[in-house]
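In this view, the complex is presented without one of its protein chains, the others remaining in place.
And now, chain A:
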Amino acid sequence: MRRTLIIVAPLLTLAVAAHAQTPSADTPAAAAPPASEAPATSTPPASAAPAPSSGAAAGETPAEADSPASTADATAPVAPAAPEKTGVDVARSQPAVGADWPFYGGGSGATRYSPLDQITPQNVGGLERAFVYRTGDMPTGTAKGKYAAETTPLKVGDDLLMCSAKNVLISIDAADGTENWRYDPGVSNDAIPYSASCRGVATYTDPDKGADEACATRVIEGTIDARLIAVDIATGKPCEEFGENGAVDLWKDIGKRVPGWYAVTAPPVVVRGIIVTGAQVKDGQAEDAPSGVIRGFDAVTGAFVWAFDLGAPDQNIDGPPEGETYTRGTPNMWTAAVADEELGYVYLPLGNSSVDYYAGNRSEAENDYSTSLVALDVTTGRPVWTFQTVRRDVWDYDLGSQVSLVDFPAESGSVPALVLPSKQGDIYILNRKTGESLFGVEDFTVASRGDVEPDDLAQSQPTSAYHTLRGPDLTEADMWGFTPIDQLWCRIQFRLANYSGFFTPPSADRPYIQYPGYNGGSDWGSVAVDTEDGIIVANYNDIPNFNRLIPRAEADERGLKPINETPAGAKGGANAEGEGDPQTGSPYAIDVNAGWRSALTGMPCTRPPYGGIRAIDLKTGETLWDRPLGTARRNGPFGIPSYLPFNIGTPNNGGSVVTAGGLVFIGAATDDLFRAIDLKTGKTLWQDVLPAGGQANPITYEVNGEEYVLIAATGHHFMETPVGDYIIAYKLPKS
């Protein structure tokens, strides 16, 4: 902990002023925010002065200002006078998406939209592979069956920057795939949580360094063994001034080091010079689990700046007292946040508490924050507003999608807004400054709160009046199979299970159906937003889960133990998440049959499609087109590929890219195809068979006047696609 960083406000003001005079060299000015808005003017310097010790901030907060949220769940819990943290920069103009793909989500607003237009519906049929690069990171030993790299590179200048499944940082030439450098932080197989994933990296340019200095621009990743690592963008050498030899240990103040329990799989985000990261806390292990704390670190030095501990936001803002940890078991953020450089906010899509399927033992903080989007002010480390999408979540409906920042075309004019997709399928449009929904938030009254803990579950849940990807409740007629016999079997299961529609509560006496399942709706692939034409492109899953709570005695009989009580790396990754998770501390373990597969054939018990993609009018939320995504070629009964070219609509993971050329590029489906779809009609215009699963977000960029499209074919154990280490780029043939 580097508490020495905390200095008094007048000094800070000077620092801000000094930074403000430093023009940023690295940035095309496209998205430059007005300079006048830069310093966080809401901070009264005088009152902020004596705030160094932990807990000092508590007294200054007037009453808890939980706004009387009428229908919306947006609340503004924070008093205005929070001390500004040192080390925070002014807002800087951000690199623009186009020739480069400078952020995980494309541009700084994570819209996954590119202004490139060389590849069009007319010429996309001629797309050819430009190069195939192999990262060399393939599973060995206990890592087998646990790989899901989900790689999305950045493109900066002439290079592509990425991390492999086990966090090897790699730079390759964007034109031909030649390797520039690699840096292997040496992550052990034991560290693999549910999956070995590293979705992406971030970069940061130090405004005080000359362009030729080492680490003037650095590539930053979070690792599955919970380190923040920074290396020089040009050489791949660790940045000496960052943490200890280029690494910051995120296990600090988390508790006993249990490999695999606490892991970063999402790209960190840099806001006003502060690296913000959460971590994945492996689901379903125990109530006494690592904290879901969100932390800010200085992007130059790696020094700790603040912590947002949901359970003790005031007390632990400067870290927990000596010998203690951040509040354990709190909701974590395993997915990607988005920086709002202009407002100085970071939007944190939080997941559920560590024990997903039992709410009775949760704290008020968990109830307030689980499955919520939180806007955090990086200048203070404090939440500005919160938007909760599920009350008392017992469905593992973590917010998995990165939100997209848009200027929303409202009747009254453009509103700085964000698009928030959810696993339930609801898409919300929220005002970035206030967290209020621009469209109605409806109250869905649940049909049943069950017998297990009716008083701890909510009577109603929010849904979006703007748009939902969710289908109607299942009926017996939705049961499927290959023959009347397995269809009949699934119908019997349907009738035997508890099912009261959307938000059916968990039960132990018999299985229950959860629909949509925890894979979405929209998951980590998120949505793409064509901000020019005002179109949201959303791919989604349409599959239930078939679950049952397992009473503790039965769980003990089955030998279900949390990760801290089992030998490291002992458990294979072949089982789906939630398939026998102990939930230690609660009265029930949980059994999840993800996708509700028939015990007879291994095929889903419900009819296809299992996934689709649709275009939505940004302004109105109306569907423009909607179609199944993914062919049956790799799927069939007993796991035998059918080779059927029919577009059945498969489960999918990974998002899309939309281009100004009028195309949507997406892999994601379990058919291992990478395809180009006509943005206007939804028709597939081109496709290529990938050598492994395309469960990754693609990107597009330009080198030497040529537009490239790129996807990682690295496969996904949970999606049951072949694992690979391929980075494949496409472009048009030279005419």
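Criterion: a residue touches a chain if its C-beta (ideal position, glycine included) is under 8 Å from a C-beta of that chain, and two chains touch if they have at least 3 such contacts; residues count from 1.
Everything that follows uses one rule, which is that contacts and distances are computed from a predicted model.
Student: Can you pick, from "Transport permease protein", "Glucose dehydrogenase", "Sugar-binding protein" or "Tryptophan synthase beta chain", the UniProt name of the chain not shown?
Tutor: The UniProt record for the chain left out of view names it "Glucose dehydrogenase".
Student: Have a look at A:146, A:272 or A:491 and name the one touching the chain we're not showing.
Tutor: Of all options in A:146, A:272 or A:491, contact with the hidden chain holds for A:491.
Student: Which residue among A:400, A:608 or A:715 touches the omitted chain?
Tutor: Candidates A:400, A:608 or A:715; residue touching the omitted chain: A:608.
Student: With respect to the chain omitted from the figure, which of A:181, A:251, A:482 or A:625 is a touching residue?
Tutor: A:482
Student: Go through chain A and note every residue touching the omitted chain.
Tutor: On the side of chain A, residues 476-477, 480-489, 491-492, 494-496, 607-609, 648 touch the unshown chain.
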